[in-house]
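Every protein chain but one is kept in place in this view of the complex.
Let's turn to chain A:
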C-alpha cells in the first residue's frame, strides 16, 4: 500500500485495538483480586457515612489519626444527610462499586447481610483482628444476621423522649419523668400544651420505634422471627390511643405532625418549636440542641422503661467486593477500640461500644447535652430489657407503611381501624 496511508492505518489499528481492549479492561476492574496481603503498599479506602457536620469533623479527625499511624493508608471520604443515603448506597452496591467501609443501621443491616453485600466479619472476630472483647456481648451480637457478623456495632443508644425544658420552666410546668404511663404522659402533655401555648407532644403514631416500645410493654414485639410480632388489634389500639390525644388537642395539626415525621434532626418539632416533645434516639440530643436556643431534657419513652433496649445505633460494615478487606477491617477495629480515636469520636454516634473507651469518654466529656445523654442512657442501662432481633428484610417498607397508615388517620382520611388494617396487611406483605 501507499506509504502515505500508513499513519492513518496505524491510527485506525490503535483505535480498534483500544475499542476491543476497553471492555476487557473494564471487566478486569470488576474482578475481586484481594491484594490485602500487600499491607505496606499504598492503599486508598473509600468510606461512606451519613450524618451532620459535627460527625464529619470527628470522623475525619479519627481517620487522619489512622493515616498518621499507617501512612500507606489514605481515605476517600464521602458523607451526606440521612435522607437519600441508603438510596445512594444501594445504587453503589448494585454497580458493585460500594465503598470499602460504610455506615449502616439496623433498619437496613438485614437487607444487605441476607444478600451477602456485607463481608462476614466472623473470622476476623475469632482471630482477634476485630476485637470485641471490651464490647457488651449483646451489643456486638446485634450485628449478627443468620449467624454471620454483618456489621460492627458502632455506638449504643436507646429511644429518648426529648422535651423543651426552657418553655416548661417558663410556664411553671413540671418536667415529664421516666416511667409515666402513656395515659399520664398524654395528660401531662395536654396540661403543658395549655400552659405554654405550644402543642404538648409530637404524635408518635407514625414512629416505628415508639410503636415498638409500646408493643413490648404489651408483651408483644414488632417482629417474631420472620413474621410480625403483633396483631391488627394492637395496631388499632395504638392508633386509637393517639386519636384520643389528637381529639384533646395534645398534638399539633396533621400537617405539622407530617413535617415532624421526617427523619431530619432539624425538622423535629421540639427544635422547630411546634411541639414540646419529640421522639428520637438519645444520642441525637447534642445535635438537636444545636438547632435550638432552648435548653432540652431527655427521658425514656412513656410506660415501663424496661421495654427499651440497648440498640446498636449504627454499624460499620465492609463491602463484600472490597479489594482491601483486611485493611478495611483493621480500620473499623481501630475506630472502635483505639483509645485516642475513641476520644476524638466521643459519643456522637452513641455511647462508644468499647466499655473502656466509654468510661474514659464519659469522664472527659464537657458538652452538657452530651453529658446528659450519657447519663440518661447509663441510668436506663440498668433497666434495659433483652434486645429484640435485628429487624428482618422489608423493615424499611414496614416503616414507611406505618407512616402512611398513621398519617391517613391523622389527616382524618381513615378511621384508626381502617388504617390499622391497611398497615397490617401492607406490613405482612412487605416482610414475606
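Going forward, a contact is a pair of C-beta atoms (placed from the backbone, for glycine too) under 8 Å apart; a residue touches a chain by one contact, two chains touch by 3 or more; residues count from 1.
Keep in mind that, in the parts below, contacts and distances are computed from a predicted model.
Q: With one chain of the assembly withheld, which option in "Sugar ABC transporter permease", "Sulfite reductase (NADPH) hemoprotein beta-component", "5-oxoprolinase subunit PxpB" or "Lactate utilization protein A" matches that chain's UniProt protein name?
A: UniProt lists the chain that is not shown as "Sugar ABC transporter permease".
Q: Looking at the full complex, which residue from A:131, A:259 or A:367 touches the chain that isn't shown here?
A: Only one listed residue reaches the unshown chain, and that is A:259.
Q: Of the listed residues A:83, A:133, A:181 or A:378, which contacts the missing chain in the full complex?
A: Missing-chain contact among the listed residues: A:83.
Q: Which one touches the absent chain: A:122, A:396 or A:415?
A: Among A:122, A:396 or A:415, only A:396 touches the chain that is not shown.
Q: For chain A, which residues lie in contact with the unshown chain of the complex?
A: 1-2, 4, 12, 15-16, 19, 83-84, 86-87, 90-91, 93-94, 96, 111-112, 115-117, 253-256, 258-259, 262, 394, 396-397, 400, 403-404, 407-408, 411, 413, 430
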